[in-house]
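Every protein chain of the complex appears in place save one, which is left out.
Take a look at subunit A:
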């Protein structure tokens, strides 16, 4: 389906060009891939706040800081900066279903995930593409089990997430260099995990009854990164930033309910072969290890989520 309503730019979209002299002239000055400065088990700091959109029943805003490269000497062009993650979520409902809709004994959850056209380096279209629809389905899966739907028969709730700034799938330098890398959309994983967390906050803000607040977490098996460790052996990192890793072997995202110790959504991408086992893993259990780590990441996100909701409650109670 093509977008007939707008006059769109070229579908590929472009950033400002970077001329080769910048890249090639001085090896020192050539832009370098950002490196992961965090420990493998450390998450990025998260900013989460509810009540962004006053007109919605519930809303939340989530932000993951951009990874900085403190000792980079590369030219400070805006187009070279790496982005973090910025999501805003609005929840509309519970509200009555339209009259035309058939009877439903429980609430009908609709999720809608959309990248803003400017969210990623590669421009996105105005209509939802398959990636975005995929994210929507995953988000719905993650949330459906959390909401106590029986309390709202004949009603619907819409969760709408706009990705203002999305995680890159790979470092932009790889695009330029034409280096063949794994073309998988690794950025999606972080985005989905953020989506789950921010949707959870917005649903809580809307006052919809849930069994628990669900938090998203990502873990990835990456090959050889910077700090100290030997570069060959793959290792598991929490909350990976795809631009920081040259080679991501596999990634896993979970929607996790800490209170009930349940997973509502699990998605693994990539393949862990025999030779890609991490150092300290037991053969055959790598995927489980990945999932466990993702759960750990979700626990971290959960803590921030709880703190944000506490803050919301305090503000609300204070006002009342």
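In this text, a contact is a pair of C-beta atoms (placed from the backbone, for glycine too) under 8 Å apart; a residue touches a chain by one contact, two chains touch by 3 or more; residues count from 1.
Criterion: contacts and distances are computed from a predicted model.
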| item | value |
| --- | --- |
| Absent chain [UniProt protein name; select from "Tau95 Triple barrel domain", "NADH-ubiquinone oxidoreductase chain 4L", "Elongation factor 1 alpha-like protein" or "Glycine cleavage system H protein"] | "Elongation factor 1 alpha-like protein" |
| Contact with the hidden chain (one of A:3, A:39, A:150 or A:247) | A:39 |
| Contact set of subunit A toward the excluded chain (per top definition) | 38-49, 52, 61, 63-65, 84, 86, 164, 236, 238, 258, 260-261, 279-282, 285, 288-289, 292-293, 295-297, 299-301, 303-304, 306-308, 310 |
